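So the structure is just underneath, and the comments pick up after that.
As you look at this complex, bear in mind that one protein chain is not there, while each of the others sits in place.
Right after this comes subunit A.
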Amino acid sequence: MVNVRNLPDQELFYGHKACQGCGAATAARLVLKITGERTFLAYPASCISTVSTIYLQMAFAVPSLTMAFPATGAVLSGMAAAVKAKKLENVTVLGIAGDGGTADIGLQALSGAVERGDKILYVCYDNEAYMNTGVQRSSLTPYGAWTTTTPIGENEDSFGKRKFKKNLFEIMMAHRIPYCATASVSYPVDFLNKIEKAKDTDGPSFIHVMAPCPTGWGFPSDRTIEIGRLAVETGLWYLAEYENNKVKMNLVPKTFKPVEEYLKKQKRFKHLTDEHIAIIEKHRDEEWATMGQRYGF
């Protein structure tokens, strides 16, 4: 079990150019604390690549590379094959990619790698939009969120994104992946322990970690952890693990905080009406009811 007391002091991701309070940078830093120096890391076009490896300033202290946007899963497969070919032991082949690079353009390569059973650890940091290019909608952007491609227009019926977030956790489970989990940077102990489990999995493992983005979501940069917590407390995000064809919920709130508490703290939701908020709340309740039935809690 990892906890604050036995967490390594060693930093393997520092000197980067991420915005203050960046959830993604926190996620990357925490992941590397667990996977350690014997990590081969790949990341696609994303905030993580842009803030870390602009020649000559390199922010990763492990061997790493920037990869084409759709390619993370496949390049990890190639690296894992090389690990076998070169008979390297006790190493982690790690991918860190954003929501667009994972659930949209990168989904094919990720699905292929998982289907083949390649020994890789893939972490998707979810900041719910294409942040690197300036806050455009992805398939993991939540319902009602303003982005630059789901703008709030002049029309009365304009309210941001019209579709709900795609369920990436279920997509990964459908692959019968040996280990997959959701996590949040606001619950670091839970997250760290999941990374540890994933790292030791024989075969592919996947962690979908919520990584609030002060810049894209519109909240003060010292509120990242609080916002991430509220997402879980309002039931708009959940912490779960899938292993041996079973889902375990790591935290089931007895009661949910009202979703406004989460939504109203972020500029991207500030235009939402009571009606929209009711839709979001209803959707949340339905999702939890379905999950409860499916996973038996």
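FYI, contacts are C-beta pairs under 8 Å (C-beta built on N, C-alpha and C of every residue); 3 or more make two chains touch, one makes a residue touch a chain; residues count from 1.
We adopt the following convention: contacts and distances are computed from a predicted model.
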- Message: Can you match the unshown chain of the complex to its UniProt protein name from these: "Methylenetetrahydrofolate reductase", "Pyruvate ferredoxin oxidoreductase", "Putative maltose permease" or "Glycolate oxidase iron-sulfur subunit"?
- Response: "Pyruvate ferredoxin oxidoreductase"
- From the list A:E115, A:E170 or A:E196, which touches the chain that is not on show? A:E115
- Note on the structure: Among listed residues A:V83, A:I177 or A:I227, the absent chain is touched only by A:V83
- Residue numbers in subunit A that touch the chain omitted from display: 37-38, 40, 42, 49-50, 52-56, 58, 60-68, 70-71, 73-86, 88, 91, 108-109, 111-112, 115-116, 118
